[in-house]
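So the structure is just underneath, and the comments pick up after that.
Just one protein chain is left out here, and the rest sit where they should.
Per-chain residue numbering starts at 1, and chain names A and B are given in the order in which the chains are listed.
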Amino acid sequence: MSWTRSKEITSAIFAVFFLVSIGGYYTDIPLIASINTELANWVQIMLNIALGTGFIALFLYHRRKITRKTKGYPFSFIIFAAIAVMFVAMYSGPEVRGWLYGEVFTAMTTSVICFALFYEVSGAYRAFRIRNFDALLLMVSGFIMIINFAPLYQSVFPAFGAIPAWILGVPSMGASRGILIGVAIGTIAIAIRILLGYEKAYTG
Amino acid sequence: MNDMTMKVLNQYYRQIIFIAVLIGCFLPAFIPLGFPISATPLTVKAYNYIEELEPGDLVLVSVDYGPNAWAEIGPGMNAIVQHLFLRKVNIVFVSFVTDGPPMTEKLLAEIDLAGAKYGIDYVILGYIPGDEVGMASFAENPLKLTVDYYGNNIDQLDVMKKVKAIGDFKLYIPAHITGPEAWIRQFSGKIQVIIMTISPAALALVQPWVDSGQLYSMLPGTKGGGEYEVLLRKPGIATSIMDATSLTLTLVMALIIIGNIVYRQETSRAAKGGV
Partner (left out) sequence: MLKTGLSSAFILLVFSFAIFIYLIDRSVRGTVPKIRMISGLEAFKEVIGRAVETGRPVYYSTGVGRLTGGDMSMTVAGLSLLGHAAQLSSDLGASFNYIAAVAAEVVPIAEDMIKTAYKENYRSDQITFVPSQPALFSVVAGTYEREKPAAHFVLGALFWETVVLCEAGARAGAMQIGGTGRLYQVPFIASLCDYSLIGEELLAAGAYVSGDPAMLGSIEASDILRAVIIGLSIIIMLGCAFGVNVPSLLGI
């Protein structure tokens, strides 16, 4: 069955999806619109199946870790226990589900995310050292944006709201638009390379 | 600044920063500081639009963030969804990320539903897979789903009986931690007004969409939530976080200035040949 893994089949599938999607977006031809809708339905079905296969792959990986007693295998037991607990909780009722997910899991995840704050502040402490004029500009603009996010200053001095708003609305907006256009061009480039069969990440 | 102070600041600056941030975050929890908050034009614009909605108007809310983004977006969403319930509009909750439905339940548990009944005033449709493909599919036909998050047939839900097409929604409020491109690509032009709740760090990237009119307004995370709570006159979690935000950021700026003073003194001593 080596023909199923050929580059040409992969490129052909991509080309069909690509052209139908573009046709569905830009044209009002009913046939293309209905094919586009049907393809979208099948993509969603495949993604649901992928969620399930992802779970199976996770199970097989950790089962292998446990049977071979590789480094860190006790944590695999914890993973299985956590999956079982959350699975039961999701079907047991809104109170248990709400408490486990909304209070325990959310709090734990938020704590890990929030420790990034300490890293950001210590990074800012080192990064905002005024070694030259560029660094001074960086520090001044950083302070202006810090003031933008501290509501205390805008309430006391309204100008502290107007200056960041101008920075966000004029020079930063120009830069953002340029970045967005650049990202769009990069996306087109990737699409064309895949269409022509030059993108190894997809065609292998 | 004497040698001892400079040595301590240089050697232990991380520990000093951590203590300062801890104080900045924890102190307002025990001693509310009550720093004033004033609403910015974009928040006022979003508030005014929702204030003009009539009872029974259809609003679509997509909770597209997980627990890792709750701290940034959750308080803002609590405030704006609270306003929707106070206006007695009909709300359809949907999610395009797997964590969305439980986060929707968490959101609803934290606000006052103002007597709203499930199925009659609001409904949770659950997770729609496919990321942007899912959004495109939903935008094309919101009645494609046959059951809601709890397995109820949507034909039997009063709210869903009002939905015939995506254009029936008068307002769409997506919430996501990064850029709005996918939501704008799929819903702009189909739903008249989109007000997005985003992370403050993505503010610069979202501004062009607001300027072009494709986004009606945006709520930058917890700060936007705090401003919204001031307009609603219902202080909540966002307002309490704003005290900590103002204090912590002030301490950070002070530390940066002190750090620069230490740095200047060190470089001038090194230039003079001192240790």
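The rule we apply is simple: a contact is a pair of C-beta atoms (placed from the backbone, for glycine too) under 8 Å apart; a residue touches a chain by one contact, two chains touch by 3 or more.
Treat the numbers as computed from the prediction; the structure is a model and nothing was measured.
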So which of A:Q44, A:S122 or A:Q154 would be touching the chain we can't see? A:S122
Among A:M46, A:V156 or A:I185, single out the residue that touches the unshown chain. A:I185
For a quick check of understanding: of B:L107, B:A202 or B:M218, which residue touches the chain that isn't displayed? B:A202
Missing-chain contacts on subunit A, rising order, are 22, 25-29, 109, 112-113, 115-116, 119-120, 122-124, 126-128, 138, 142, 175-176, 179, 181-190, 192-193, 196, 198-199, 201
In the complete complex, which positions of subunit B touch the hidden chain? 14, 68, 131-132, 178, 181-182, 201-202, 204-205
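We take it that only the chains that are shown with their structure count from here on.
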Per the C-alpha centroid definition, the whole-Å distance linking subunit A and subunit B comes out as 17
Residue positions on subunit B within touch of subunit A in the complex are 13-14, 17-18, 21, 35-38, 40-41, 66-68, 70-71, 98, 102-103, 105-106, 109, 128-130, 133-134, 136-137, 140-141, 181, 200, 203-205, 207-208, 211, 223, 226-227, 242, 245-246, 249-250, 252-253, 255-256, 259-260, 263-264
Which part of subunit A faces subunit B closely enough to touch in the complex? 37, 40-41, 43-44, 47-48, 51, 94, 97-98, 101-102, 105-106, 108-110, 112-114, 117-118, 121-122, 124-126, 128-130, 139, 143, 146-147, 149-156, 158, 161, 165, 168-169, 172-173, 175-177, 179-180
